[in-house]
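Yeah, one chain of the complex is gone here, protein chain that is, but the others are all in their spots.
Each chain gets a letter, A, B and C, in the order it is written, and its residues are counted from 1.
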Amino acid sequence: MANQDENKEGIGGMINPRRYGIERVAYLLMRLSGLGLLAYFIGHIYETSSILKGQIGWNEFLAITQTNAGHAILAIVIAMCVFHTVNGIRVMLGHGGVGVGKPARPDYPYIPASQNIRHKMGIYSAIILAAIAMMYGLAVMFGE
Amino acid sequence: MRESIIMKIHYGTALAAIALVAVHILMRLTQGFAESLEYDSVIANYKFLPYAGMLEIILILLSIHGFNGLRVILLELKQGQRYEKAVSYGCVAAMITLIAYGSRTIIMVNTGMT
Amino acid sequence: MVESIEFDLIICGSGLAGLRAAIEAARKNPKIKIGIVSKLQVMRSHSVSAEGGTAAVLFEDEGDTVESHIYDTVKGSDFLADQDVAERLCVEMPKEIYQMDHWGMPWSRRKDGRIGQRNFGGYSFPRATYASDKVGFFLMQTLYDTCQKYENIEYLNEWFATSIIHDGRRFMGITAIELSSGNFYSIKGKALIIATGGAGRLYSFSTYALSSTPDGLDMALRAGMALKDMEFVQFHPTGILPSGILITEGARGEGGYLLNNKGERFMKKYAAEKMELAPRDIVSRSMMTEMSEGRGFQHETGVDCMKLDLRHLGDEKIKEKLGGIREISIKFSGLDPSQELLDVRPVAHYMMGGIHTDVDGATELQGVWAAGEAACNSVHGSNRLGANSTSECLVWGKITGNLVVDYIEKDIPPTPWPHHLVAAEEKRIYDGIFRGNGDANPYEIRQELTDTMNDKAYVFRNEKNMVEGLKKIRQLKVQTWKHVDDQAKEYNTNFSNVMELDSMFRVAEIVLLGAINRKESRGAHARTDYPKRDDAHFLHHTLAYYDPKEPIMKTHPVTITKYQPVERKY
Partner (left out) sequence: MAQTPTLAEESGSTPFSSSQSITLRIARYNPQHDSVKSFMEFQIPYEKWTTVLEAILEVKKHFDHSVAVRYSCRQATCGSCGMIINGKPRLACFTKISELNSNVITVEPMNNFPIIRDLAVKFDRLFDTHHKIKPYLIRNDTEITTNTKEFLQSPEELEQYIQFSNCIKCGLCNSACPTMATDSSFVGPQALAQAYRYVADSRDKGKDNRLKIIDDSHGIWRCHFAGSCSQVCPKGVDPAMGIQLLRGYMLGFRS
């Protein structure tokens, strides 16, 4: 990790979301949700393969997922998926140079145009949509 | 491969996946979540060729996207020629394995080999 | 045995002059090996602080002439400039501006796409070429970036040069300490360009970077070269309080006023025509006179000052053309120039003097050239006009870079490397300084020295003060400050600070001696006891040579080609 010779901040510095505002939170959530989704995706493919074991195998597997814990995990997956998707769209636009502001002579005190309200709104909406979707998912799953 | 091509694929797969995953999930919701997971309805879905095709495409797109994402994170975590080579090939291998494994399910169910 | 490395050309100093020379040499002959030795990281040189402009005649179609630039320079110098040298500067400059443009310099532009120029003190045409108010910074960036094109330039970042090695006739190399490791090296070379900049940190109230100390000048001095005209120190009228950071003359060039406590633009009494845009020596003296006659202000630190009024320029113009000083005054003094008056006071800003060179920048030692502020080719005489210094750096950077390649390309017969000289130098700095002991705190001594210079050799000078100052400095010199408490090798700035102090003593003494000897008032050297210029006795340059006991002072004639000295009025 933080290598003394290179004095790199290491993973701790990379994931620390506290110092640099919401953009850094989005960065972290994007990574976590990406990894989370990948893990789920692998699990999901393994899960669905149980269908090859016929109805019994499938139902056994389904039973495992349809516990409270299973539902909770699924709810988180939904949230991750929505956040990752919405924020992913924002990130792609940003990476293409959309909404990152126009170059202009900077005047002191310097306020970076790329750290603007549009992208902040994008991040907040990703988080809010993710929360709504998660709640909706929970309602559907626990509601029955 | 040039990094720009890889990353264009990364973005491209993400974009394509948005639409398809939406369909995939909406199927769950329109059919009613629990019912859609009944063994028979699942089998029926798989047997419906366009749907199975879609699943196959999602599988490929997201495997590419996901494992490339993983590769990116791993490349940034640590550097070194051997490590980086291992990460690149490892991710491709994992990707292929996952696609193969998932395809096996889809193809076998679709062709009625259960 | 001292480790050694080898280059064809060694450039000591990486400011505008050093980098310009490096590019010129590198592109002229891509085969020679060039080493830039700098006690700072190359990009950090003091030149980045230059703000206002670079003088050149660009708009002959709009009425400017090279002739007029030459005359303004000579008149500004109070006729002490060597006129052939001034001519060289003004003739070469326009090409340099275009060359910078072609290398990517972000010059500010006029609506028609041509390069913009602004008004500056002492000129009869607005010819200070500008890039917002960060000219030096952008020039440095342009040069540093252009250097990246050349594979034959090597950067010795943070190497402190300590001495010049020669056989009495010809240059052979230098010695230097690599700061990061603390190792002492000899660097062999066929030729050297000294571009170590000014030494304004001799004064405690100064616009200079904290690193602008006279170690480069001292190195040349100890190697037997003369320092010329060191008594002429320019005090810029507008150093902002409390830091002393510069508020560029461009602020007045864009229309700023200087006010006294009656709210008057007092410059009308001293330079009715040019007002605030009279040359710096005149404006500084006027400010000091106002203050001593009770028409100044007092800053909250207790220091006297005058006010600079930029409010009428408006926020937008200030942001566009003076963004840098806007940042400086808001940040460091808490004042927004579009709303408030700035507290300013004359501040040590430039040294007209330096290593004695001819019009080509060649020194008295074969194989050594000097360029930039460290050199004194006498282009500025006794008072430099604003914006002429970055120009000088560019022009003589180019000239020396060019000539030095011709010299290197000639076959120079090899001479045996004088190990004993390197050993002697090693002894001087390690036994004499690094392993010295004593209890005087070198940092406090440095403070006292620079305070003394500020007190005794400021804008107005007189015999009594300067003699007192010299005595004080000699007293300080014999105290036991020659020791380095930090005995680590790596990045030992304590060591380099003490070495800087060591050089300050020798050069401060020369400044004072020159000033005491010059019993007249000329340009930046204003004596209350001899208020008139005295061409009969003092129309000459001052030279100072090293001697372990006391510097040897000589004189040197001024080159006058076309313009006979007349009284200077603005």
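By our rule, contacts are C-beta pairs under 8 Å (C-beta built on N, C-alpha and C of every residue); 3 or more make two chains touch, one makes a residue touch a chain.
Because the structure is a prediction, the values reported are computed rather than measured.
Student: Since one chain is left out of the picture, which of the remaining chains does it touch in the full complex?
Tutor: Contacts of the unshown chain, counting the full complex: A, B, C.
Student: Of the residues C:Ala128, C:Ile174 or C:Ala209, which one touches the chain left out of the display?
Tutor: Once the missing chain is taken into account, the touching residue is C:Ala209.
Student: Consider the whole complex, including the chain that is not shown, and state which of C:Gly63, C:Gly302, C:Pro413 or C:Pro548 touches that chain.
Tutor: Final answer for the missing-chain contact: C:Gly302.
Student: Which of C:Lys75, C:Arg201, C:Arg518 or C:Arg533 touches the chain that is not shown?
Tutor: C:Arg201
Student: On chain B, what residues meet the omitted chain?
Tutor: Chain B touches the missing chain through residues 2-4, 6-8, 11, 72, 75-79, 84.
Student: To test your reading of the contact rule: which positions on chain A touch the chain that is missing from view?
Tutor: Within chain A, the residues that touch the unshown chain are 4-11, 13-15, 19-21, 23-24, 27, 30, 91, 94-98, 100-101, 103-108, 110-115.
Student: Residue-wise, where is chain C in contact with the chain that is not depicted?
Tutor: So the residues of chain C touching the unseen chain are 27, 40-41, 43-46, 48-49, 95, 97-99, 101-104, 106-115, 132, 134, 137-138, 141, 145-146, 148-149, 155, 157, 180, 201, 204-206, 209-211, 241-245, 288-289, 291-292, 301-304, 324, 327-328, 331-334, 345, 441-444, 446-447, 450-451, 454-455, 460-462, 465, 484-486, 488-494, 497, 528.
Keep in mind that, in the parts below, only the chains that are shown with their structure count from here on.
Student: Just give me the whole-number Å value for how far the CA centre of chain B lies from that of chain C.
Tutor: Their C-alpha centroids are separated by 66 Å.
Student: Between chain A and chain C, what distance separates the C-alpha centroids? Give it in angstrom.
Tutor: Chain centroid spacing, chain A to chain C, equals 56 Å.
Student: In chain B, which residues are in touch with two or more of the other chains?
Tutor: Nothing qualifies.
Student: Applying the document's contact rule, which stretches of chain A touch chain C when the two form their complex?
Tutor: Against chain C, the touching part of chain A is residues 105-109.
Student: For the complex, which residues does chain B have touching chain A?
Tutor: 11, 14-15, 18, 21, 29, 33-34, 37, 39, 42-43, 46, 59, 62-63, 66-67, 69-70, 73, 76-77, 98, 101-102, 104-105, 108-109, 113-114
Student: Applying the document's contact rule, which stretches of chain A touch chain B when the two form their complex?
Tutor: Against chain B, the touching part of chain A is residues 11, 14, 31, 34-35, 37-38, 41-42, 45-46, 48-49, 51-52, 54-55, 58-59, 62, 81, 85, 88-89, 92, 95, 140-141, 144.
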